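What follows is a single structure, and I will ask about it in a moment.
A single protein chain has been removed from this complex, and every other one stays in its place.
First chain written, first letter: the chains are A and B, and each begins at residue 1.
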Amino acid sequence: MNASKSGRKSQFKLFFRRFCRNKLAVFGLIFIVFIILVALFAPFIAPYGYDDQNVSIRLTKPNSEHWFGTDDLGRDVFSRMIYGARVSLSVGISTTAISMFTALIIGMISGYYGGRTDNIIMRIVDVFLAIPSILLSIAIAATLGGGIVSMLIALSMGAIPGVSRLIRAQVMAECHKEYVEAAKVTRASDFRIMFKYIFPNILSVFIVTFTMGVAGGILNASMLSFIGLGAQPPIPEWGAMLSEGRAYIRDYPYLVTYPGIMISITVFAINMFGDGLRDAFDPKLKGR
Amino acid sequence: MSEVILSVKNLSVEYRVEEGIVKAVNDVSFDVKSGETLGLVGETGAGKTTIALSIMGLLPVPPAVVTQGEILFEGENILAANEKYLRTLRGNKISMIFQDPMSALNPSTYVGDQISEVIMLHNKVSKDKAREMAEECLEMVGIPKNRYAEYPHKFSGGMKQRVIIAIALACNPNLLIADEPTTALDVTIQAQILELMEQLKEKKGTSNILITHDLGVIAKMCDRVAVIYAGEIVEMGTLRQVFKNTAHPYTKGLFDALPGNSLSGKRLKPIKGSMPDPTSLPENCKFANRCFNKSDKCDQRIKLVDIGDGHLVRCVSPLCSEGVKSH
Partner (left out) sequence: MKKYIIKRLLWMIVVLLGVLFIVFVLLEFTPGDPARQILGVYADEEEVAAKRLELRLDDPFLVRFGRYVYNLVFRFDLGISYRTKLPVMQEIATRFPITIAIGVLGLVVSVAIGLVAGIISAVKQYSWLDKICNVFAVIFHAMPNFWLALELSLIFALYLKWLPPTGYKGLKYLILPVAALGLNGSTAIFRQVRSSMLDVIREDYIRTARAKGQSEIKIILKHELRNALMPVVTMIGNSLGAIIAGSVVVESIFSIPGLGNYMLQAINRRDYPVIQGSVFVLAFMICIFNLLTDIVYSFLDPQLQSQYQSNVKSKKRGVKA
C-alpha cells in the first residue's frame, strides 16, 4: 500500500519533470493560470465596466486612460477584453466538457461492445462527420437562433462526432489487452470494466483531447460570435468584439487587432500546454 | 585464402543522448579474413549492432559518435571516407541483412523492384536487364520469379528474409553482415534460412559477419567467434577454441545457460545479475560483479591477452589456457 502510494507520487514527479522540460508548455500553463485569474477577478482588475458607454469619448485611440482605446460606443476595450476572458474561457471549457462527456459515453459503448452496436453508432457518426464540425455548429446555431446557450449546444454537437470516434478507437485498442480479459474473467460488470478499468488507461488521451478541445472551442466560439450567432451584445466575447470593430478597421485597426491577438495567444497557450501534457504522458511521441 | 578483407581497429562508439553518454562499443578490434565467417555473440544491448552499423557507415549521427579507431576495408578507412564513396560500397561490396524481415521491405514497392533497385545502383544495366538479374536472384533464394511483381505483404516472414538475402547478395558483395538474421523467424524457417546462407556463402565465397545471441547458430555457421560483453570483446578465437576451451567466465556462463546442456536433468544455470548500465561503465572488469570466479585481481583495467594460438581472452584468471586441456 505504502509502496504503491510512493510509487504513484514518484511517477507524478517524473511526469512533472518531463512536463517542465518543455518550456513552451510551461509558458502555456502559466498563461492559462494567469488568464483564469484574470477572468475570475475581472471586476477588480478591469478599470471600467464592460458596458460603460460614453459616447463623448467614442473611438479614442489607445492612451494612458484607455490602454487599448475605446470602441464605437465609448466603451473601454481593455476592460471588455478582461471580461471577455470570462465568456471565452467558460464557453470553451463548458462546450468541451459537454461534448467530451457525451463522446465518452458514445465512444465507450461503441468501442467496448463492438459488433453491431459499434457498426450502427459509427455509421451515424460517419454521417455527422460528413459535415465539417464548424459548419454543423453554424447550422445548429442558426436554427436555434443566436445567444450563448444555443452556441453552447451548437459547439458541443459539432464536436461530439469527431471525439466519439477518437475515444472509440482508444477503447477498442484497450479492449484487446489482457487486463480487460482478466477483468471479464472475474465477472466484473460491463460498467465497472468500462469506467474502472478502461477509463484510467485512456485518461491521458482524454485529458490531452480535452485540453485541445478547449482551444478549439474558444476558436469556434469566436467564429460563431463573429458571424452573429454567438454571444449577443453587449456581452464582451472576443469574437463578438472583433465583429463589432470590423466596421472601423480602416481607421481604428486596434479594435480588430487586440481581441484577435487575445484569442490567438490564449489558443496558442492552451495548445502548447496540451502538447506538453501529451509529451509528458508519452515520452515516445516527443517531437511529433 | 587467409587474406584479411576487413580490419576493425580499436573502435569505440558512444551515443550522446539526454540521459547521458552511452558507451556502446569500447576499443573493439578484429579482422575478417576472406571467405571466413566470424560470429559476434552477446546479449541484447552488448553493442553488436552498433559494430555492424559502423562497418556499414550507417551509424545514426547524431546521437552516435565514433570516439576512436578505424575500420579498414580494402585498405580504405571507412570511418574517414566520404558519403559518396561509402554509397559505392554499400549493397555492392558490403551488404547487410537486418534482424526483422517483417519491416525491412518497403510495403508499397514490388519485391522484385526492391532487388533491381540495388542492381541498378551499382551496375550500369538497363531496366530490363536489371529485372532479369533480379529474377535470377529470386530464383537463387528459392522464390519463383513470377512473384517479382508482388507486394511484400503477400510474403511470409521467411520469404521476406529470402528476399532480403537476395537484395544483399544481388551485387556479389565481398562481405555480408547478417544481424540476427533468424531471430524473428520460426525455428523450422530458421534452419532453412541458415541452410540457404551457408549454400550461398560457399557458392559465392563471401566473407560473413554473423551477429547473433544464439550459440547454436554460431556453432553451425562460424569459423571464428568473438564474444561481446558491454561493448567489449571478452573472448575471441576459432570456433573450436571458444567452444572447447572456453576461457572467459562470461562465455562459460552463456554455455551453462543453454537449455541443451541440461538435458541430463541438471538445472539451467542463468548468469545472475544484468549488464552494467552503459552510461556509467566501470573501469575494472565489466563482468566482475556477475562473475563466479571473482577475486581481488579483477579490480583493475583488464587487457585482452593471447592465451595461445590466437585465442584472446579479457580475464585475469582465465578458466583454461590453450594446450592445457581442461576436462
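In the analysis below, a residue touches a chain if its C-beta (ideal position, glycine included) is under 8 Å from a C-beta of that chain, and two chains touch if they have at least 3 such contacts.
Nothing here was measured: the structure is a model prediction, and the numbers come from that model.
K.L.:
Among A:121, A:175, A:223 or A:240, which residue is in touch with the absent chain?
P.N.:
From the options A:121, A:175, A:223 or A:240, the contact with the absent chain belongs to A:223.
K.L.:
If the hidden chain were put back, which of A:59, A:131 or A:173 would touch it?
P.N.:
Touching the chain that is not displayed is residue A:131.
K.L.:
Among A:180, A:194 or A:256, which residue is in touch with the absent chain?
P.N.:
If we include the chain that is not displayed, A:256 is the one touching it.
K.L.:
Kindly note down the residues of subunit A that lie in touch with the hidden chain.
P.N.:
Against the left-out chain, subunit A lists 123-124, 126-128, 130-136, 138-140, 142-145, 215, 219, 222-223, 226-229, 239, 242, 246, 249-250, 253, 256-257, 260, 263-265, 267-268, 271-272, 287-288.
K.L.:
Considering the whole complex, not just the chains shown, which residues of subunit B touch the missing one?
P.N.:
The list for subunit B reads 56, 58, 86-92, 95-96, 98, 100, 103-109, 114, 117-118, 121-122, 151, 153-154, 164, 167-168.
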